[in-house]
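Only one protein chain is missing; all other protein chains are in place.
Naming follows writing order (A and B), and every chain is counted from residue 1.
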Amino acid sequence: MPRKGTIALITDFATVDGYVGAMKGRIKSLAPRVEVIDITHQIEPFNLRQAAFCLQNSYPYFPDKTVFVVVVDPGVGTSRRGMVIKSSQHYFIGPDNGVFSFVFQREGCRSYAISLDAFHEEIADTFHGRDVFAPLAAKLACGKDILPFLEPLQDPVSFLNSPRQIDDNQLMLEVLHTDHFGNLILNFSKSDWILRGANEDLTVVAGQHRISGIQKTFGEVAAGETLITWDSTGFLQLAVNMGNAAKELNIHSGEKVRLEL
Amino acid sequence: MPRKGTIALITDFATVDGYVGAMKGRIKSLAPRVEVIDITHQIEPFNLRQAAFCLQNSYPYFPDKTVFVVVVDPGVGTSRRGMVIKSSQHYFIGPDNGVFSFVFQREGCRSYAISLDAFHEEIADTFHGRDVFAPLAAKLACGKDILPFLEPLQDPVSFLNSPRQIDDNQLMLEVLHTDHFGNLILNFSKSDWILRGANEDLTVVAGQHRISGIQKTFGEVAAGETLITWDSTGFLQLAVNMGNAAKELNIHSGEKVRLEL
Partner (left out) sequence: MPRKGTIALITDFATVDGYVGAMKGRIKSLAPRVEVIDITHQIEPFNLRQAAFCLQNSYPYFPDKTVFVVVVDPGVGTSRRGMVIKSSQHYFIGPDNGVFSFVFQREGCRSYAISLDAFHEEIADTFHGRDVFAPLAAKLACGKDILPFLEPLQDPVSFLNSPRQIDDNQLMLEVLHTDHFGNLILNFSKSDWILRGANEDLTVVAGQHRISGIQKTFGEVAAGETLITWDSTGFLQLAVNMGNAAKELNIHSGEKVRLEL
């Protein structure tokens, strides 16, 4: 019996309370040959943007048919819907609250709402990760039919905003995400840049700071200096070599910076 | 050669020092086909209650014959005993210091003390996780006989207290555990509640705060409001919707609250 199927987990549960353990136990009980891979359990409590960004940074590299379970779910047990997404290569399971925003933007997707009525076992209203998402993921990873648990879903929630045009040469960008190193990732991708035929002489104006030119990597400027570079998935980012750009520039997720092309 | 056996780990080692890595390496060397699953390595140093709670939140969901290794072990190398527990479904290995309190309460168990004299390899007095518990877990998960390493053990350590009756309608409860979200989990379970024939009109008095009624889930009250709900394993808990009850109510593990039925 070879290994069959992969489930990758993203949660804001931390690991210390055993909630992630419960999900893993549930999956292994239902699908002993499926491999469970931790992406992270360190999403800040309720931080949907951080979860969405973590997912977009990792999912494209996983094998076909990997099932991603994302549980950052402040609305658990209320009327917020649980959902399953099928893209051309992967499956995604979690709440319909924006955590899959990047997936909708990048992939042709079919989206389904999870019907709790189809479950025969008791569901804890505070823990769909263990009682709804994990069992569905286990079935899916084993190749079982989960359509009886699903209904069509229109208009899934997304929070992605496009850059706002100020004039011909200026855009108002948004900080999508601040990573663990303090790098500030902006909602302007390499493809946006190519489409506009822009060059490397661009400037980002962030509060009192003006940073110009696109560097190849962090070490191209002196330690402590601010730079612009492409992040490893192709978003423009502000960074400080050997330092923390979010702290140095005092800018955070959701805030605006100006891009001069 | 299919996979054979599962070992799940709970420690207070964090991962940064490589101690967990050493345990995993030891297990994989002795039992290459056994799967090692991380429950957590983020237990606060020496916090036995937190480890016990993490274990009880996760172990019931794991497949039969899973071996749980719990290493929160401030007394390592002293006269405190190492132990192995066999319940009807699972095995547990770790120090006899209370980390298995919930297991004794819930399961019919046979308990054994580990005899260090039966080990032929050198044992570091500061690291039984690597030199005692991991090798025994590897043998057990492979289906090998570990009885030569064991002796009968009476009266294993437990720290669980029952609620204290104040009068016919009032109980003094204890905060068993504060979870990562700040939810306060109390030593009063759904079965205690059913046995008493109580109803949903109960009140918890916590310092200056009175919270009444049992909610189905967090989102049933407005953001920032305190509520009572059942946690996902059936303990009564105090929570704040989208907030942190431990901080808002200024109550912590081990402290008392009053329950009015």
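Structure notes:
The definition used in the following text is that a residue touches a chain if its C-beta (ideal position, glycine included) is under 8 Å from a C-beta of that chain, and two chains touch if they have at least 3 such contacts.
All values derive from a computational prediction rather than experimental measurement.
Considering the whole complex, the residue from A:S79, A:Q154, A:Q208 or A:S232 that touches the absent chain is A:S232. Screening B:D125, B:E151 or B:D201 for touch with the missing chain picks out B:D125. Of the listed positions B:V20, B:V69 or B:L171, the one in contact with the omitted chain in the full complex is B:V20. Taking the whole complex into account, chain A touches the unshown chain at residues 2-3, 6, 8, 10, 37-44, 50, 53-63, 66, 177, 179-181, 216-220, 229-232, 242. Against the chain not displayed here, chain B makes contact via residues 1-3, 13-26, 28-29, 32-33, 36, 38, 45-46, 74-78, 80, 124-127, 130-131.
As a working rule, only the chains that are shown with their structure count from here on.
The distance from the centre of chain A to the centre of chain B, each centre being the mean of the chain's C-alpha atoms, comes to 31 Å.
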